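What follows is one structure encoded as structure tokens, with my remarks underneath.
Missing here: one protein chain of the complex. Every other protein chain is in place.
Moving on, here comes chain A:
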Amino acid sequence: MLDLDELIERIQKKELIAEVVIATLCSLAKETLVQESNTVQLSTPITVVGDIHGQFDDLLEIFKIGGPCPYTNYLFLGDYVDRGFYSVETILLLICLKLRYPQRMTLLRGNHESRGVTQTYGFYAECVRKYGNANVWRHLTELFDYLTLSAVIDGRLFCVHGGLSPSIQHVDQILVMNRFREFPHEGPMADLMWSDPDPSIQEFALSPRGAGYSFGERIVDKFLHSNKLDHILRAHQLCSEGYQVLFDDKLSTIWSAPNYCYRCANLASILQIETDQSRFFNVFDAAPNQPTLGEILKYQQSMASSQSIAEYFL
């Protein structure tokens, strides 16, 4: 039997966890996650966290700022892996916390929790570099298939990684989807992971990202009204101030990876929601022990991955 507390301590020290342990963790986590609906019902008080992208030191900082789990309830909006150096540690810690405190930790799926995307943006390469083969990547990407797609807080705040879909007018339509697979390039599941709000339009438009849609205020209004909701919480887009509120406070973007890729010099935030549903964006800067530039150089020199850490055109 796994000692989760001991494992959590070791992960926090960035110790390499054995593949066989990871396989067991994934197996156990699947049993828990499979029971979750595609739209999980949550209650305040809760702290909502946006993209982490392997910036493990910043994740540890988030637990310092927001309070440790289980004393604080957490909802993570996805994009745990890719881009940063410590995607493995990031996802393992969150899975352990989910197993240890299943009612206090909710993990949504982001567009980076995908076999295809992780092969381009660094998670695959990090797994191969740390373990010598792709088995860990395979275990974890299989687990990603089980992550839920959305959440509703107090029956009023709709939470998803990306945004809305022209195929989904009611939350009920999300409930009946089959989420237990690699998500396709198109369709409602992809849209929920990839779409972005666009203040310059009113309806849906094709997304400049090449997946999902851009959606405007009228779409947000219709969705909130039809589903008796007050607000949409999502992540997915880099915010230089850590968060962005749009459409007359009907939609918020939360971004939780400060100094993204150790290059963007952006702030990050976590959203703390109290029982009266008041929302507070707790903004923070990069962790004092984000990888030093020396570590970045060493990492780049090993050049075993195609992550673009602090890369510039010269």
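Assume a residue touches a chain if its C-beta (ideal position, glycine included) is under 8 Å from a C-beta of that chain, and two chains touch if they have at least 3 such contacts; residues count from 1.
In this section, contacts and distances are computed from a predicted model.
Per UniProt, the protein behind the absent chain is "Leucine carboxyl methyltransferase 1"; the candidates were "Large ribosomal subunit protein bL32m", "AP complex subunit sigma", "Vacuolar ATPase assembly integral membrane protein VMA21" or "Leucine carboxyl methyltransferase 1". Check A:Thr24, A:Asn135, A:Gln237 or A:Gln277 against the missing chain and you find that the one touching it is A:Gln237.
Residue A:Tyr262 is the one among A:Tyr80, A:Trp137 or A:Tyr262 that touches the chain missing from this view. Panel shows chain A; residues 111-112, 117, 120-122, 208-211, 237-240, 259-266, 293-294, 296-297, 303-308, 310-314 of it touch the chain omitted from the view.
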